[in-house]
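These notes concern the structure reproduced below.
We show some of the complex, not the whole, and keep each chain where it was.
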Amino acid sequence: MPRIGVVTFPGSLDDRDAARAVRIAGAEAVPLWHADPWLYEVDAVILPGGFSYGDYLRCGAIARFSPVMESVIGAARDGMPVLGICNGFQVLCESHLLPGALVRNDHRKFICKEQLLRIENAHTPWTSNYRNGQEIVIPLKNGEGGFVADQHTLDELEANGRVVARYLDGNPNGSYRDIAGICNEAGNVVGLMPHPEHAVEALTGSGTDGLGFFLGFPPFSGADGPDSSRSKVESGAQA
Amino acid sequence: MARVVVDVVLKPEILDPQGQAIVGALGRLGVEGVTSVRQGKHFELEVDDNVQDDAVAKIADTLLSNPVIENYTISRK
Amino acid sequence: MNVDTVENAERTPEQPQPFAELGLAEDEYARIREILGRRPTSSELAIYSVMWSEHCSYKSSRLHLKQFGEKVPKTDTLLVGMGENAGVVDAGDGWAVTFKIESHNHPSYVEPYQGAATGVGGIVRDILTMGARPVAVMDSLRFGGLDAPDTRRVLPGVVAGVGGYGNCLGLPNIGGEVYFDDSYLGNPLVNALCVGVMRTDGIKLAKADGPGNLVVLFGARTGGDGIGGASVLASATFDETGPAKRPSVQVGDPFAEKVLIECCLEIFAADLVVGIQDLGAAGLSCATTELAAAGAGGMDVDLDRAPLRDASLVPEEILMSESQERMMAVVTPENLDGFLAICAKWDVLATVIGTVTDSGRLRMRWHGETIVDLPPRTAALEGPLYRRPVERPLDQDALNEHDGHALPRPRDAAGLRDTLLRLIASANLADKSWVTDQYDRFVLGNTVLAQPEDAGMIRLDESTNRGLAISVDGNGRYTRLEPYVGAQLALAEAYRNVATTGARPLAVTNCLNFGSPEDPAVMWQFTEAVRGLADGCLALGTPVTGGNVSFYNQTGTTPILPTPVIGVLGVIDDVTRRTPQGFTTDGALIYLLGDTRDEFGGSEWAHVVHGYLGGLPPAVDLEREKLLADVLINCSRDGLIDSAHDLAEGGLAQALVESCLRGDSGARVVLPEGADAFVTLFSESPGRAIVSVPRSEEVRFTDMCTARGLPHVRIGVVDVLDARLAVHFGSDAFDVPLRELRRAWTSTLPAHFD
């Protein structure tokens, strides 16, 4: 069974949800604690939503310096799949694992809604269960979800297929080029503003469109996971 | 045109969770010598030359700060 | 700094003291002297003044609230009744649920964001204190007129504050209310509800038992927040207070509270506390006196050990401080290390500040000298009790007589259509998603129903699908017209909303928002409302488990509309059986349940179209409410209906529009033959709901209604593909495209606040 770590920072909120999503997807959720550097040989890591350390300064700014992040940053550079959702996305940007930054929504309000998205890159370990161009609905909830980067960075993201998901049916937070999610050059690190972990059961959340994000394991071909005998996903990231 | 800066800070007796979070983070980062941090807001206004300080004070009072919990200072650059 | 010690107080019996400034009456002060056998020290005076304030002692209301305990219905679901931080209800399978609603009205007017935020923070700590994990919040909000400039200041701040704090705690917001009325312009109402869940053997109580046990203060440091807030801010009108004299308000730190919640839950799980109390209004004064009074009877406290944010605070201020995110626990010496270790893990500051004793005295020391020595019961439990004068308002008869029967009513199709569009776009009936989209409803992954559904519903147990449902409701105009009935209408609506989703209503919490208790007319409204609520709860079999009274909601001498806000909690065995509000099944038959009468007193129609308030509110029939609830619950259990929506403000028309828009389905409606179309569409008779019944279940459904004697009439059919609401009456008809309905219903709030 793939083992997926879910990090809890003080102020993490969606860590239980992410762990539940992992379990529903048939994997084992391994709790990781912000103050411990150990990753317990997990195959992938999820940085969940929430307000790490209160997010008073800038979202993700303080979490970036936690002991667990040091290990996550190292593992991500070595190819371990990492998914940052909402606050996790902010942490990834603050950690410079992903380019750009997330700023206050252009309408200045927190927004919680069911959001239509288009998957633009189905070749990351987190999106391999979708088709390019597939439209899904998952919850979006953030106060600082506006993705910004300079023109050059944006062009580069577009040119290299690093925009993973885009908002459809109206831009909910002022993100440049309607960007909802991006990945790093290697494709193993994905940041996503909306919340697939809130769309894994028909009874709660917005349906089951988000489950695919958690089904893409055994691990990403680029990763030299602790259990390398495990078969690899065919469609590894195409950088 | 002139640039006027309004800095809004929480009154000293009011809790500043933001500043506290920063002090905590600095501690974890091993930075020493910073004993307290207060976080406030910083506004840069471009105003016509005929806008006087008392007009800016009124703006600061009603819109940029809540006098119940915050103080502000005005400076021209 | 000269500190007033007990010794000093004994030496200087005649020293004048500022009891009046602290809100104490002369005879109250005299009683304190009598209790102590000397003058109080200034620290003791601080304690008594906050503990004997209206806000903490309920001195004007206690006499009347007793009814909730006296008229308690026979029920085996109550695990903890009134009097604790919150009541606890048995939800089955070993689950216990605790819930409570509380006001933060005045602070939200002064500083909307922080006032509302700390309102949420406070009620969440109350729930946590019972030993429960908080699992959801709700908010009931009332503002001045939609067009009033100050509403633009207050509403966005309040909503951002409710959201800012609740979202940051990771608690889904699953429902609430937003109302507008001019009477709330200088007195917005911000009532926050929290619900928590625990195992029945995990209930914690606020008492300091076991002499020798340690008293631990943990969480945030104590600062100068809201000093005097409890008595000055929450118990006296502040309309004449100029900006310079504005009272200081509290600032919340939701991150500190989130950490405190996780820390407490870990401590509870390890069974490391004997008793626990949150620090809310009246802060340390309240926590120490209440814990001691409910437990072994005494406590010794070293006040200088309390960690301070501001080193210049004097003991009186420390005792009155309302700094947020603090808790007090009673811990055995053996468990102290374990307790402190968990606090350290969560980076929560924890300090032993005292010991439990059986001396019958609360003693506090400061720099080695005794500054407090009092019997804690006298502060916490034996505060003053007032029988305030009660007098029916002089204008009440005139108000009830002028019932508005002559107000012109629309008759033809065009007039009815216009009225419908106008009403759904009106402030109180319009879509509230501008507000509710600022609240996280998904977090924790157990939200089965949330706004705009009739009630919020949370799954308690993933393995069994057992769940709970809650609704909060109130109607100030109904209550103004007839307080006894108004309170019962609010209760009936919340009860009905819960049953509409398929859950069985079990228990009640309430927040009573009124003007000054020193005004006999207000006191009449209050006593009538309390009597109505107590009688109503007895009739429905749903005990009151707790609540909150907020007096002095008035501007000058003009009180707000009397506004009891009632929360009803229900339980459902299987949340997969819940009944949602929207029409979704093509061809399903729409039935109207209950009786429709010509009832427009206090209605939205009279208010919106004629600016009129008069007559009597709709008549309430609690036996009928029970019957309707039974039918709705059985329908959910047996799978007889696909949707249900209760009828309330705006009547049938509003309910039809909401069910259509929620399910994005059209409907063809034929009003019952011979019925007055206007009355059928817009009357606000309670005890009604609309349901959609799949054709295959129609016979079973109607058989059940007939057998139980519930009036039911088929009024139409769901037409998923025909995107409009068509209404036929007599030989006439009108229809409105869903697009037009949606535009009218959803544009109002954004147009005012974006």
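By written order: A, B and C. Residues from 1 in each chain.
Note that in this section a contact is a pair of C-beta atoms (placed from the backbone, for glycine too) under 8 Å apart; a residue touches a chain by one contact, two chains touch by 3 or more.
Every value quoted in this text rests on a predicted model; they were computed, and no experiment measured them.
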Item checked: Number of copies of each distinct protein chain, complete complex -> A x1, B x2, C x1
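As a convention for this text, only the chains that are shown with their structure count from here on.
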Next item on the list: Could you classify the connectivity of these chains, where an edge means two chains touch, as line, ring, star, complete or other?
Entry: complete
Checklist line | Chain centre separation in whole Å, for subunit B relative to subunit A (CA means) | finding: 34
Margin query: For subunit A, give me the residues that contact two or more of the other chains.
Written below: 53-54, 56
Check: Counting only residues that touch at least 2 other chains, which ones in subunit C make the list?
Finding: 253, 255-256, 347
Notebook entry, point to check: In their shared complex, at which residues does subunit B touch subunit C?
Noted result: 10, 12-17, 20-21, 24, 66-69
Check: If you look only at subunit B, which of its residues touch subunit A in the complex?
Finding: 17-18, 21-22, 24-25, 28-29, 39
Next item on the list: Under the touch definition given earlier, write down the residues of subunit A that touch subunit B in their complex.
Entry: 53-54, 56-57, 61-62, 65-66
